[in-house]
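For this view, one protein chain was removed and the others were kept in their places.
Each chain carries a letter (A, B, C, D and E) given by its place in the written order, and its residues are counted from 1.
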Amino acid sequence: MKKIITLGEVMLRLSPPGNQRFFQSHSLDVEFGGSEANVGAAMAYWGLNVAHLTAFPDSEIGWAAAGQLRKNGIDTQFIPFIPGRIGIYFLENGAMQRSSQVIYDRAGSAFANFDGKDLNWDAIFDGASWFHWSGITPALSKECAELTLTSLREATKRGVTVSGDLNYRSNLWKFGKEPHEIMPQLMELTNVFIAGTRDFKQCLNVEIKNFEAAREMAFNRFPDLQYIVKTDRISQSSSHNTLSAVLYEEKNSHSSKSYDMTHIVDRVGTGDAFAGGLIYGLLHMEPKEAIEFAMAAGAIKHSVPGDVLLCSLQEVIDLASGEAVGKIKR
Amino acid sequence: MKKIITLGEVMLRLSPPGNQRFFQSHSLDVEFGGSEANVGAAMAYWGLNVAHLTAFPDSEIGWAAAGQLRKNGIDTQFIPFIPGRIGIYFLENGAMQRSSQVIYDRAGSAFANFDGKDLNWDAIFDGASWFHWSGITPALSKECAELTLTSLREATKRGVTVSGDLNYRSNLWKFGKEPHEIMPQLMELTNVFIAGTRDFKQCLNVEIKNFEAAREMAFNRFPDLQYIVKTDRISQSSSHNTLSAVLYEEKNSHSSKSYDMTHIVDRVGTGDAFAGGLIYGLLHMEPKEAIEFAMAAGAIKHSVPGDVLLCSLQEVIDLASGEAVGKIKR
Amino acid sequence: MKKIITLGEVMLRLSPPGNQRFFQSHSLDVEFGGSEANVGAAMAYWGLNVAHLTAFPDSEIGWAAAGQLRKNGIDTQFIPFIPGRIGIYFLENGAMQRSSQVIYDRAGSAFANFDGKDLNWDAIFDGASWFHWSGITPALSKECAELTLTSLREATKRGVTVSGDLNYRSNLWKFGKEPHEIMPQLMELTNVFIAGTRDFKQCLNVEIKNFEAAREMAFNRFPDLQYIVKTDRISQSSSHNTLSAVLYEEKNSHSSKSYDMTHIVDRVGTGDAFAGGLIYGLLHMEPKEAIEFAMAAGAIKHSVPGDVLLCSLQEVIDLASGEAVGKIKR
Amino acid sequence: MKKIITLGEVMLRLSPPGNQRFFQSHSLDVEFGGSEANVGAAMAYWGLNVAHLTAFPDSEIGWAAAGQLRKNGIDTQFIPFIPGRIGIYFLENGAMQRSSQVIYDRAGSAFANFDGKDLNWDAIFDGASWFHWSGITPALSKECAELTLTSLREATKRGVTVSGDLNYRSNLWKFGKEPHEIMPQLMELTNVFIAGTRDFKQCLNVEIKNFEAAREMAFNRFPDLQYIVKTDRISQSSSHNTLSAVLYEEKNSHSSKSYDMTHIVDRVGTGDAFAGGLIYGLLHMEPKEAIEFAMAAGAIKHSVPGDVLLCSLQEVIDLASGEAVGKIKR
Amino acid sequence: MKKIITLGEVMLRLSPPGNQRFFQSHSLDVEFGGSEANVGAAMAYWGLNVAHLTAFPDSEIGWAAAGQLRKNGIDTQFIPFIPGRIGIYFLENGAMQRSSQVIYDRAGSAFANFDGKDLNWDAIFDGASWFHWSGITPALSKECAELTLTSLREATKRGVTVSGDLNYRSNLWKFGKEPHEIMPQLMELTNVFIAGTRDFKQCLNVEIKNFEAAREMAFNRFPDLQYIVKTDRISQSSSHNTLSAVLYEEKNSHSSKSYDMTHIVDRVGTGDAFAGGLIYGLLHMEPKEAIEFAMAAGAIKHSVPGDVLLCSLQEVIDLASGEAVGKIKR
Partner (left out) sequence: MKKIITLGEVMLRLSPPGNQRFFQSHSLDVEFGGSEANVGAAMAYWGLNVAHLTAFPDSEIGWAAAGQLRKNGIDTQFIPFIPGRIGIYFLENGAMQRSSQVIYDRAGSAFANFDGKDLNWDAIFDGASWFHWSGITPALSKECAELTLTSLREATKRGVTVSGDLNYRSNLWKFGKEPHEIMPQLMELTNVFIAGTRDFKQCLNVEIKNFEAAREMAFNRFPDLQYIVKTDRISQSSSHNTLSAVLYEEKNSHSSKSYDMTHIVDRVGTGDAFAGGLIYGLLHMEPKEAIEFAMAAGAIKHSVPGDVLLCSLQEVIDLASGEAVGKIKR
């Protein structure tokens, strides 16, 4: 059984039930989620051995967050409980022509202040095949940027494959550094990028005219780069999207089917489900199959409430391989 | 007012709320449902006199199940409360490309052990016009197979019209008999089949190349057969189906409109609503009107949560006759 | 900041949760709503100073209704608490081919018996720019018809612009007068009609062959009339509508974009949201922009549960101006 | 199996969940209840054959009310569906020092306008042993007062035993008659009174100095009177009451145990549960046992949410006979 | 109608439903509350004109908080919407021997950074009779301490009576000042203290041997002091408390009844309800009546979910004057 390590913040997600707007009624649905842990949870559900690196506040909130990760099958043994608050995000699910809305309240979280000095990297990477990070973590704080770099060095020196979801977000990067001061050295230590043209522009602070140019530049600049993966989403409305993906090698590329997704239940975490599918796929399949598997995982997530893809391996395989969908399975 | 008798198991249905996956949160929605009782409930709501034959455990669970049937307008006076458990089915509603899922936990139920020896057939069929059974019942146990045969004989000898939803299910038939050892004698006593090509193949253990062949064979082999009814469903996704139906006489056939059904709420019980509509239609209308009425009933059920079509006669008539839909009726 | 006065009944709305049919389960969702107050609430949310005129029962129900208006930003200082009951409407949300259903229980409400004799019109219209009424109010009772007329005279003599949503409803007008005995004098005092061909026919008791004829007749007959606004809705199903609108001046007209609205959440109050958008638009924009703003407001309401459009000014502007929709806004 | 007939209005009950005050949150719990139907439902749950006489609006609301009665085991075959509204009562459950609150909105209901002219009294009382009415019904309207009198005459002439819960309520009796103009002739036709001193004063418009005097007067004035039953309740708080009862014959009396009831769940309908227990008891037991059975039924109701005692015969017997309470029964 | 001004932070309160522990299930109940606004809300419900001073984040969360204050009858016209987050507190309701638990996440809130420089004190105090503050506000930040002092000076110079709930909390006062550096000058400008012995010790940094000594010291040191009010609570368990209060003048004192409160619903905000009752009482009654009114208000709050006392004037008067409690009021 493959062992995967993921790193990143896990937040408390609070969202009004169903299609309500913020605070329309008197309760909020509770989830715990974070991009990288979501990636890990999908793979844990498929039977892989996934350990997540983060830090939680030492309170009932942090304990509950860790419990939720364990419920999702994630190994939490490396997660310390430290002083501080948990990052929060308020999510209002969009519908029809109305967009989804996120209000972040994540500043000053326990994780943002976490330096990871006491992490036992030998234990963490013992037997590990893959390490996954995202561009959110180095954007949070100086400590988090350093922790990301350290983790990548520790992974690389043990021969662990590294994937990074570049995921540039303009409302982060508030701690005094710009992306291009941090990201290039992280990208050098990464073998698989999940990224679009804009991510390359922002992370490298370069002018690129299109994705093809970005691809060429990236394979030139980062010798250890093996794959770039890009998803293409058309948002007809909050309830209806079309989605496909391409896996690029330096010379070849593999395109997935395109999914027409209507009656969307929860759009959050669909990229993470895709990334989980991608890693699972690259560990177990040929590139063409891997990108189909990843895209099917991402598609199914649109029908699952919450941050996390709760879905059996067989369900992903069935959708990827074109099995009839939408039946009642008895 | 017509009197209808239905026979079959009623189970406890447990399903996660809304679009959640199994056990995503801490409650399950409760319904009581079973194919034949669902058929009866639709007609009871339209004002017919419907009595259901089944057996319930003598516990708060069985009492509640009977109460729910009565609430739906069904006469429960012939239902005994006996030792045993209630059959359970766990239902996860599908959405988008994700299929609905049923986990059965129905083995060893009170009904499966019910021999019906004490049933008073004279009282049951006094004034009755129609009897409805399905292929689920004889598949449950030796006792149930015999009870089905007895009920058909008792109905037939009193001149009651009989409909049967052949409904072959491969995950039943575990009690030592194969369908073709049981079903043919039941079919002989039945005047209306709801069935597709696969049902004929499995129930009769014959090779048939298509529905036309099945139809010809059936009308030849079963002299009392009056109609075969077949629905045709295309599942674009769990949220979107297209559905139509045809009523076959030996020489003629009547086709319903086709319904394009998107934003599906609950797919379960739609065939039962159709069957209820069919019986109601055949009792009150010409065949062409009957199949339109049945199809409209089946279509509306896709918008109603639960196993049972809760819908007024007028609503079905309006949809069948092409009245404008989707308005606010004040 | 513009000040707007609205007049009309606010009812208790009781509806089964989600897609359930009436009384399928054991709770009802609670809202307070009424056409004209809904119009006001939309504008209050956008920052306008809106005061609503109505009367509530002097009980916990009336106090809660007033509290809900205040929560929505409406000034309730002119609302008296008087003996009587609150009007109630039971709403079942339609889905797919199944229509929404309203059961009214509004007879004999406190508002229907309210004569408004103690209203301080000077205080009410102090600084006001606009007054909005609808054809529901004069249809309720003799007292309400007179109150509407009084309010229109008080508004007009102070130079306040008046809009009226003619909104003919055949199940009202039970108090002994026919619409054409009341409506014409109210229409004379109104500058903006929201109305379709049927409204003109019923309110004026005339034969009109089409909307163009109605328009010509109206601009001729009512010299103070400035605009007629008409929406055009196609109901493919309860879950899918297409909607557009036109603003008619005597000689010109301005058409909005057409919105294809699928996955509808709550159809009730969409006309009120449109009317709120229209008044806001006419107060702040050119006619062409105003009708686009109004139509965008109406479209977004289809995605919001409840009677009231809860939606920021920016969201309406974004949709009206063709900003990308259906994204996650972080 | 004994057959019981009950007569009275059934209302829609709307109450905020748990301990909330009116309209604190956005849903209301739904029940259907009315004093006399509650009495019948308790007995139906114990296996008696109970038919209720009332009238419902011919709408989804009335259909649901009838369905709920059937679910509770009540025979609804004599209930007509007629034009009109359903009576509503809003109930806020008290707690601690805070009283429960009821807001009635029952004026002009279908039942209040029901004259019962088409009732088939022969069918209704065929095989019946007991008829139960309460002082609420004649207080509603002239029609209801006359219907009560008619039903008592029809019962009496067929030798059916009659019980009446005098239940004087000062907020009723608004239709132009005073209680003493109506009640005496109803009391003459009644064999069992459930009543306290105040009920006698108000119904007979007499000065009585205490219950003993009332008892003497009643047995003198009403020759067919067999029992008077009185409950004594001490309300320490909404959450804590002490309750006992006495069954008076002309010369003897039988007192029940006193129940100290703390942690009260729902106080509504406890008198009805008691009355149901009383009728069941008098039909099956000696007077002393009957009053203990009745009091135990009333006590258990305090722990059951809703208007109706949902409780098996065995549970009442166990409590009445001093079986250990508060265990986990496995 | 008296006008009251209150000042203080309003937080988002998140609590698990019913008796659940933190994060036992997947939703949190939502309230907005803060000590001083709670005080104001009680009085607004009784018909007083209450305006609250605070600052909210300019987001859907802040808008909702203001809407909730308005719903509770509070005038929000002086509340600015500024950048920042809302303070949050997570509340787990205790039960039996298990204590309630609060987890604060309030650091860095919009209010803590609010300097109130733009407040229009003339408008705020125009017509005002009373100003209420608590010791929580100066403990939050330097800005808040200064804002409190400013508001007291503005109130005092206009002859407005001032009450202060000293309310020392050891987990606040983190901004670099100790209470005795700030509180004395605020106390000098205050006419009514709600305080116990420990509050005096901590606020004045003095050794006091008992409450009598504190009382003597306070009336000596603060010449404008008129009353000290102290509540005495015995916590038998989270579900059962005994509570009484005394109003001290310099020479006299008035004691309230003692309330034995069992089956407690929500302990939070009971001191605020008491304070609201106290201010209302001192504005409208003699001191002895005032302390009884205050204590009754505090007692009823224990039965009301949420931060705020939702309770009519009549209910408080009834309880204070010994009216029977725990009945069903129809």
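As a convention for this text, a contact is a pair of C-beta atoms (placed from the backbone, for glycine too) under 8 Å apart; a residue touches a chain by one contact, two chains touch by 3 or more.
All of these numbers come straight from a predicted model, not from anything done at the bench.
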For the chain not depicted, the shown chains it touches: A, B, C, D, E
Of E:96, E:123 or E:206, the one touching the omitted chain in the full complex: E:96
Residue among B:22, B:81 or B:175 touching the omitted chain: B:22
Contact with the hidden chain (one of B:60, B:178, B:286 or B:323): B:60
Contact partner of the left-out chain, one of D:196, D:271 or D:306: D:306
Selected residue (touches chain absent from view) among B:105, B:146, B:232 or B:289: B:105
Residues of subunit E in contact with the chain not shown: 18-21, 24, 94-102, 104, 169, 171, 235-241, 262-263, 267-268
Subunit C residues touching the omitted chain (full complex): 24-26
Residues belonging to subunit A that touch the chain removed from view: 67-68, 70-73
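Definition applied: only the chains that are shown with their structure count from here on.
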Separation of mean Cα positions, subunit C and subunit B [Å, integer]: 45
Touching two or more other chains - residues of subunit B: 18, 24, 262-263
